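Let's look at subunit A:
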Amino acid sequence: QKGETVRIAFMDPLSGPFANVGQNQLKSWQFAAERLSGAKNPAGVKFEVVGFDNKGSPQESLNTLKAAADQGFRYITQGNGSGAGLAILDAVSKYNERNPGKELIYLNYAAVDPAMTNEKCDYWHFRLDADTTMKMEALTSFMKDQPKVTKVYVIGQNYSHGQQVAKYFKEGIARKRPDVKIVGEDLHPIGQVKDFSPYVAKIKQSGADAIVTGNWGQDLTLLVKALNDAGLKVPMYTYYAGVTGTPTALAAGGDSEVYVVAYGHANHTGELGAMGADFFKKFSDDYYTYATYNGINLLGAAMAKAKSTEPAKVAKAMEGLAVKSFAGEVTMRASDHQLQQSMFITKWQKAKKGEYSVEKTGYTFVPIKEMAPYISSTPTSCQMKRPA
Partner candidate 1 sequence: MEFFTISLLNGISYGLLLFMLSSGLTLIFSMMGVLNFAHASFYMIGAFFAYTITQLVGFWPALLLAPLAVGLIGAAFEKYCLRRVHKFGHVAELLITFGLSFIILEVVQLIWGTSSVDYRVPAELSGPLFTLFGTQFPAYRGFMMLVALLMLVAIWLLLTRTRIGLVIQAALTHPETVEALGHNVPRVFMMVFGGGAALAGLAGVIGGNAFVTEPGMAGAVGPVIFVVVVVGGMGSLAGAFLASILIGVVQTFAVGIDSSFLGAAAMAGWQITPETFGYALWKLKVSQVAPILPFLLLVLMLIFRPKGLLGTREG
Partner candidate 2 sequence: MLKIENLHAFYGKSHVLHGVHFNVGQGEIVALLGRNGSGRSTTAKAIMGMVDCTGVVDWKGKHTLGMKPYEIAHLGLGYVPENRDIFPKLTVHQNLMLGQKSAKGGGRWSFDDMYEMFPRLKERQHTEAGVLSGGEQQMLTLCRTLMGDPELIIIDEPTEGLAPKIVELVGEYLKKLKEKGISVLLIEQKLTIAMSISDRALVMGHGSIVFEGTPDTLRADAYIRKEWLEV
Partner candidate 3 sequence: MSNPYALELKDLRKSFGKTEIIRGASLAVNAGERIAVIGPNGAGKSTLFNLISGRFAPTSGEVLLNGNRIDGLKPFEINRMGLSRSFQITNIFPKLSVFENLRCGVLWSLGYKYTFLKFLADLDDANERAEALMHMIKLDRKRDVLAMNLTYAEQRALEIGITIAGGATVILLDEPTAGMSKSETRRFIELIKEVTVGKTLLTVEHDMGVVFGLADKIAVVVYGEVIAYDTPEAVRANQRVQEAYLGSHVAEAQAAGGGH
């Protein structure tokens, strides 16, 4: 397979309100592919990533999937939104069933609905990010050791992700710190709240000393701003403070204590650090989708192992495959195709010299704790159906 070109179809919003994220991630994939092509990967193949605009819509994703399949793409990658992710997962599964010999592989780099590796798991789907439960394992493990945390307020967007965050947090913390009280829980419609001050008043009244939220985008920044405005200094534990645009908005809102749980952070050194710096030089934008690095590496290793770029063989090779990543070794768990990897808790603060200034804000996310893969590993209910 040496010298072969492997084309990957990237499908995420490239136009419309979420284009910023999609564009950045497409560049990240292309950047990683270029950098890890040829001799840089054990299979010696050349990777090429082509963007398809799915507009964030599950139905449109199915169209782009058809378009990609028509054009001979055999590898699909997507990440923005579990809605589109589940649609692709399902469609890829059906496609492979109905078109034997022309199988597709779906590399999921950021859709984190646990269902995708549990009840709805599929042989052709591989997740590079960590799902909601894993992040919550890491987060609760971290919070367990924070004596300051005694009363927690949970707030989230009222849709599956927000509901899952609330649910898993309550389970996890009850297991690890039964003394921590949940003093309040709010679910608000997604994207509908313009003014968070009523919620802040509620949080203040509850006497909470920590906030846990799965909010992202505007729902997160407005919440942080409202807390700042009211002068309420309560640490926030979040999932998505690092997403494009959010750091800028956070910085504009002033100092606040925000923690993020993720499988990577802005201040990696070594290969990934260099990549981030080069990426910034080239695109004047942050490289934060580190899963692209793992993804290409994993594909390369699997192709080398399978001695083929044929998806059916590569998928088989990827099961249980371990590769070196930017933070230790990662393993693609065979039972549910969930990548097992280290998790980080990072804190939002003013960047010191030598630290990476996120979105040129002068702030950064510094890692304050790294957790080995086993800590965040969660059991799966997946009953993988493997092709005969």
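Just so we're on the same page, contacts are C-beta pairs under 8 Å (C-beta built on N, C-alpha and C of every residue); 3 or more make two chains touch, one makes a residue touch a chain; residues count from 1.
The candidates came about this way: all candidates are chains of the complex that A comes from, given by their letters.
All of these numbers come straight from a predicted model, not from anything done at the bench.
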From 1, 2 or 3, the one in contact with subunit A within this complex: 1
Complex contact set, residues of subunit A against candidate 1: 17, 19-20, 23, 158, 186-189, 191-195, 197-202, 204-205, 217-218, 221-222, 225, 229-232, 244-246, 248-249, 251-252, 254, 361
